[in-house]
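Note that this complex is displayed minus one protein chain, with the remaining chains in position.
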Amino acid sequence: MSTGFIFALTGAILFAAGVAGVVLIGHLLRRILAFNLMGSGAFLVLVGLAQRQDVVDPVPQAMVLTGIVVAVAATALALALVRKLHTLTGQLELPDDVDA
Amino acid sequence: MLEPLFDPLVWLILLPLTWAMLAFVLGPGRGAWLAIAGLATQCWLAFVLAQTVGAGGVANHVVGGWGAPLGIDLAVDGLSAAMLLLTQAVALPLAIYARSYFKSDDPAGTWFWPLMGFLIAGLNALFVSADLFNLYVTLELVGLAAVGLVAAGGGAQQVAAALRYLFATLVGSGAYLLGVALIYGAYGTVSISTLLPLVTNDTPLLVWIAGGLMVSGLMLKTALFPFHFWLPPAHGGAPAPVSALLSALVVKASFYLILRLWLGPLQTVLPAFAWLLAMLGAAAIFWGSWQAIRAVKLKRLIAYSTVAQLGYLFLIFPLLAGHGALEAGVMQIFAHGLAKAGMFAAAGVLIKATGQDTVAGLAGAVERLPVTMFAFGLAGMTLMGLPPSSGFLAKWLIIEAALAQGYWIIAVVVLAGGLMAAVYVLRVLRQAFLLTPASATLTPVPRMLEWSAFVLAAASVLLGLRGVELMQLLGAMA
Amino acid sequence: MTFAFDLLLALSLLWSAWRTLATPRLDRAIVLFIIFGLLMSLAWARLAASDIGLAEAAIGAGLTGALLLDAYGVLGRRRGAP
Partner (left out) sequence: MKRFSLVVLVLSLASAFVFFLGGAMLELGPTAIDLRAPVAAHLAESGVTHPVTAVLLNYRGYDTLLEIAVLLLALLAILAVVGRAPASPTRAAHPVLQALARLAVPLMVVVAVYLLWAGAFRPGGAFQAGAVLAAAAVLLHLVGLLPGWSRPRLGLRIGLAAGFALFLAVAAGLLTQGSLLQYPPAAAGVLILLIESGLTVSLALILAGLFLFLSCEAEA
């Protein structure tokens, strides 16, 4: 089993765990962590699967660099929103959505 | 052949990026005129591009001169040209509307112009891209801009809605990204034109999983039932110009991408899910309409109507193998885009004037704000599908395609959806026709707000009379 | 030998990810997440992707970790003094 394949498989598990975390966990900071695990999983699959013969491929590597920057941008925005929500309501979980 | 320096395709991306950046540098609350001038130019560019595509088939731009699969290609066919046209045509009146809507001290308007610029740039870049990874970046550009617009300057409800929306959109694009990763693993390329000849009938299981991931992610972003949970609070809670942009354009972008994958690189995989998507679409029509009928708040009602109207788009998937379904889908995108932008804009006027966001508070609105209520009525006509509106044309085309292929059940769903739309639209109109209560006070509203809402709503009706040109444009497919 | 190392690294990644989501204390979860980020940059090095490894260490573990810790500190302090 090649290095690339091992990490592609690891990535698949991380992705699934991350999505399960975002769906199941109510605490917002923890959800942000889960989202980041999900992103890391997708990145590992992208590079690992492309390099499953253990030959370096620069194209997916460049794509992952782009992806990491996008992920940190999204994380920072999510944190800003969580902090704002905490300032306004004192809560770290999403309130129920009501039409009133 | 157009001069590369003046290629409208590229400038539709560069121009909004430029004015968004300049509006940011100009500072808080500035940049309205910059945006309006930029959008006016973009309208013209989209029109020129549509004419070129209508005459010559497909417009291409090879970024960097490398060509796919090494570089990134941009391509515009009839479908992309139509989406570009709709985006600029909806955004320009909404920009004029927003300039009057946001007062100088409104915290929601502080960074509205650069955020809107990035949103429009992301949408245009999405509609022209022919590279699956590049499409991912444009999806994130659109998603983060939309979340920023929802959250801007808002209270707890709005921030919570934005967070819900953010997690939905991030999980959606994450699933899409994993799909792209699997496609790259299977074929070694993410360029749509390079993938097309590689996709054969003995598709590997990995590509099936990739297709499932990408479409599920995009369904979440399109708010297809049962993934619609994030849409009503986000679209119902944002300022009116933002709601209008999101409902008219943003959800359509991810739908467009599903359609693009369906007609392109995933054509051997996705048709297996056609009836599943159509069933969810039908469920969306009934559930969204029912919630709209019951809604207390006016903007909530319109947001649930969006959930329902998006359902019609998914009815076309079982019909795509036959004739006329694509035209029906695009007509529905246009009809709902223009009508819903007009309706949210009108609702913004009503809320500003009456000072409350409830259906009950509308009593007497017809007397006091006739133009706005007329706009609301015209937009409602399109949503119900009354002739001669474009909504009628869209529904007619869906029914025609369904009956031609023997799927009468789809025709029944469309007719039932139209009736339910009539119930929630008439519910608002009936309330507005009541006598003004003696206690009601009305804040005066700028004329520009009323008229830009009217222009959008009227366009949604008038398009029904000029649908042929749009159909011809769609004939120019890759 | 390299296979064993890869497997160990993959398992550590999964373990730290699991603990990040499951550990009851939030501050530990964040520290575990930073550890996860550092393990990720090791994985990138094993995949001969030093560019990503550098970026992951600086941005993924470093900046994201700092943002999370800062947020945790502020939210914790607010909670302490209502």
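Worth pointing out:
By written order: A, B and C. Residues from 1 in each chain.
Please note the rule applied: a contact is a pair of C-beta atoms (placed from the backbone, for glycine too) under 8 Å apart; a residue touches a chain by one contact, two chains touch by 3 or more.
In this text, all values refer to a predicted model and were calculated from it rather than measured experimentally.
Contacts of the undisplayed chain with visible chains (whole complex): A, B, C.
Among the residues B:His61, B:Arg99, B:Arg300 or B:Lys395, only B:His61 touches the chain that is left out of the figure.
Against the chain not displayed here, chain B makes contact via residues 4-5, 7, 10, 14, 17-18, 20-21, 24-25, 27-28, 61-66, 69-72, 107, 110-111, 114-115, 118, 121-122, 125, 133-134, 137-138, 140-141, 144-145, 147-149, 151-153, 159, 162, 182, 185-189, 194, 198, 204-206, 208-209.
On the side of chain A, the interface with the absent chain consists of residues 5, 8-9, 12-13, 16-17, 19-20, 23-24, 49, 52-53, 55-59, 61-63, 65-66, 69-70, 72-74, 76-77, 79-81, 83-84, 87, using the contact rule stated above. Against the chain not displayed here, chain C makes contact via residues 49-51, 53-55, 58-59, 62-63, 66-67, 70-71, 74.
Simple rule for what comes next: only the chains that are shown with their structure count from here on.
Chain A and chain C have CA centres that are 12 Å apart. If you average the Cα atoms of chain A and of chain B, the two centres end up 26 Å apart. With each centre defined as the average position of its C-alpha atoms, the distance from chain B to chain C rounds to 38 Å. For chain A, the set of residues touching two or more other chains reads 18, 43, 82. The residues of chain A lying in touch with chain B in their complex are 8, 15, 18-19, 22, 28, 31, 35, 38-39, 41-43, 45-46, 49-50, 52, 59-60, 63, 66-67, 70, 73-74, 77-78, 81-82, 84-85, 88-89, 94-95, 97, 99-100.
Across the interface of their complex, chain C is touched by residues 1, 3-4, 6-7, 9-10, 13-14, 17-18, 21, 25, 27, 29-30, 32-34, 36-37, 40, 43-44, 47-48, 51, 56, 61-62, 64-65, 68-69, 71-72, 75-76, 79, 82-83, 86, 90, 92 of chain A. Across the complex, chain B meets chain A through its residues 133, 136-137, 140, 144, 147-148, 151, 155-156, 159-164, 166-167, 170-171, 174-175, 177-178, 180-182, 184-185, 188, 229, 232-233, 236, 295-297, 300.
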